[in-house]
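Heads up, one of the protein chains got dropped from this complex, but the rest are sitting where they should.
This part shows subunit A:
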Amino acid sequence: MDLHFGDSKPTDDERAAVDALFGPPESSWEGADRCDADLRWARGGREARNRRDLLLPGLHAINDRIGWISEGALGYLCRRLTVPPAEAYGVATFYAMFSVEPRPATVLQVCTDLACAAAGAAGLCAGIASRLGSDSGVSVERSPCLGLCERAPAVLAVRAGDPVRTALSAPADVETAVLAASAPGSAPEERPAAGAVPQAGDASLILLRRIGVVDPSSLDDYRAHGGYTALRRAFALGPSEVIREVTDSGLLGRGGAAFPTGRKWRATASQPDGPHYLVCNADESEPGTFKDRVLMEGDPYALVEAMTVAAYAVGAHKGYLYVRGEYPRALRRMRHAVDCARARGLLGDDVLGQGYAFDIEIRRGAGAYICGEETALFNSIEGYRGEPRSKPPFPVEKGLFGRPTVENNVETLVNVLPILTMGAPAYAAIGTPGSTGPKLFCVSGTVERPGVYELPFGATLGELLTLAGLRENLRAVLLGGAAGGFVRPDELDVPLTFEGTREAGTTLGSGVVMAFDDTVPMPRLLVRIAEFFRDESCGQCVPCRVGTVRQEEALHRIVERTGTDAADDIALLREVGRAMRDASICGLGQTAWNAVESAIDRLGAYE
C-alpha cells in the first residue's frame, strides 16, 4: 500500500483530539515529525493498520472536539491508522452526525420523524429557526427519529468542545429547545428512564421489573435486586447447557427478524474457526422504537450480565456493544456499568472467579439507520462504510473481522436472564407456543400514556392500546415501524404474536405500535416514511438507491390526489416496490415499500 496523505496539516486542537485517543505517535510512520531513526526502519505500519477499526472512534473524537472534520484532521487520523484518506473520507461522509464542511460548534437536531411529526415538529422547526435567527452560531438540522417518541417532539443539542456537551429536550417547545442549544451544560436534568415505563413498579413485569426500582449507576443495587444470579447459573450449567436452555425456551430474536436465538448460538459455538465474537446491536433506529434505550438507561447492568452469559455460551471472549450515536445518556450509563463491572471482576480476565475471560468494548454509531442491519454493523465497527454485506456467508460463519459472530439486539439478550433464572419450561409457558416469553412494545403517537409496555405474547393490539389510553377517532396503527405496516382501527383484535401478525398479513417487527388519529394527514405521513428510506439507503444497490427516490417522487405527486388521478402512480409504486422487495441486498430496501403498500391496500389511503 502506497499511501498519499497530501500536505494538509491538523490544528493543535485536532491533533490533541486524536492523540487523546491513541496517545502520541511513536514515529513518522504514523504521524510524528520525521527523525533520523525513521529512515532506517519502518515501524507501526502493520500494527497501525490492524487498528483500522478505531477509525470511527477517531472520527468521533475530532467531530466531538471541533464540531466538524477538516482535511488536516482527517489526514492526521489517516496517518495514525495508515488508512487511505479517500476511504476515510468515504466513511466520514457516510454518517449523518459527521460534517466534512465547517459548521458551528453547536448542532441542534430536531426530530421530524413520525411521532414527532404527528406532535408538531414542523411548527417547532419553524419556531426555532425564527427565534435563533441566521447568525446564532447554532446549526439547526432536521433529524430522523431520535428514539424519544414517548415524549415527542424531541430535540438533541450537541456542543463540540473538550468535553463535548449534549442536552435533550423532550417534549420540546421553542423555549426549551433554544435553551438546550444555548446552554447545553446547564440544561435541566432529563427525566428518569422509568418515566418512559408507565407500568414501572408492577410486580408482574419480568424484563422491566428493575426499571425505576434500581439505581442504574449502582452495581450493588443491581445485585441486591437479583443481578448476576443468571450468570452464576450459566457457569453452573456450562456453555452447551446454556444454549440448550435458550433453545428450549423458544426465544426468538426481538430485533425484527424473529430468528431462533438458540439456533444462532449453537451454530456459532460449533464453528471451529476462532476467535468467536459477540455483538450486541443497540443501534435501534427504527422510527418509533425506544425500548433498547430505556433498558440501557434504566437497567444497564442487566445488559452487561446478559452479554456475559451469551459470550460464555458461544465461546466469545470479546463483545462489542454498538450503541446508536443519538443516545448520549444510554452511552454514559453503559460506559459506567461496563467500567464498574470490570473493576469488580465481573468483566475481564477472570469473570466471577470462574476462569472465564470476557470484556466488552463500547462503540458509538454516528447516525445511520442502516448500521442496525447486522452485517452493516460489522463494517461500521471495522472502520468501513456501513454497507451491508451480501449473505451467504452468514455471520455465524464469517461475521465481525471475518470470524464466527453472534449478533443479538438488546431486548433479545435481556430475555436470556429470566430464561436462566426461571428455567426454560417456565419461560416457555409465558406467551403462546409459537411466540414465547414477555415482549416489549413501544407505544407512541396519539395515546394518553405513550411508553414501553411489557406484555406476554398473545395480548391483542386493542388490549395494548387500551392500556396506553387510546384516544378517540383512531385512523390507523403503524405496527413494526417504518419497515412494518399499517392496520385499521377495526383490526385491533389481531394478536400480538409473530404468527398472529403474520396471519393477519402484517408484521410485529421490533414491537413498534404507533397510533394515529384522524388529524394526522396520511399522505404526508407516507411521504415522510418514503423520505426516511431515501435518506437512510446506503446507496449500494440500485433497487434501493434509486427505487426509494422514485417512491418518494410518486408519493409527492399524489399527496393531494386520490382515485383515478392517483392510479398511474400507485401502479408505478407497486412495480418499483416489488423490485425493491425482491432484488435489494438487505432488509432496508426489501421493506422500504411495506408501510406504503399497507396504507394503500389496508387503509385505502388514496381512495
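Criterion: a residue touches a chain if its C-beta (ideal position, glycine included) is under 8 Å from a C-beta of that chain, and two chains touch if they have at least 3 such contacts; residues count from 1.
Operating definition for what follows: contacts and distances are computed from a predicted model.
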Check your understanding: For the complex's missing chain, which UniProt name, "(2Fe-2S) ferredoxin", "Molibdopterin-dependent oxidoreductase YjgC", "(2Fe-2S)-binding domain protein" or "Autoinducer 2 import system permease protein LsrD"?
Key -> "Molibdopterin-dependent oxidoreductase YjgC"
Check your understanding: Hey, which of A:268, A:285 or A:548 is the one touching the hidden chain?
Key -> A:548
Study note, to complete from the structure: Out of A:16, A:32, A:504 or A:572, the sole contact with the unshown chain comes from A:572
Check your understanding: From the list A:93, A:204, A:466 or A:562, which touches the chain that is not on show?
Key -> A:93
Exercise for review: Spell out, residue by residue, where the missing chain touches subunit A.
Suggested key: 1-4, 6, 71, 74, 84-90, 93-94, 100, 368, 385, 390, 392, 534-543, 545-550, 553, 557, 572, 575-576, 578-579, 581-585, 590
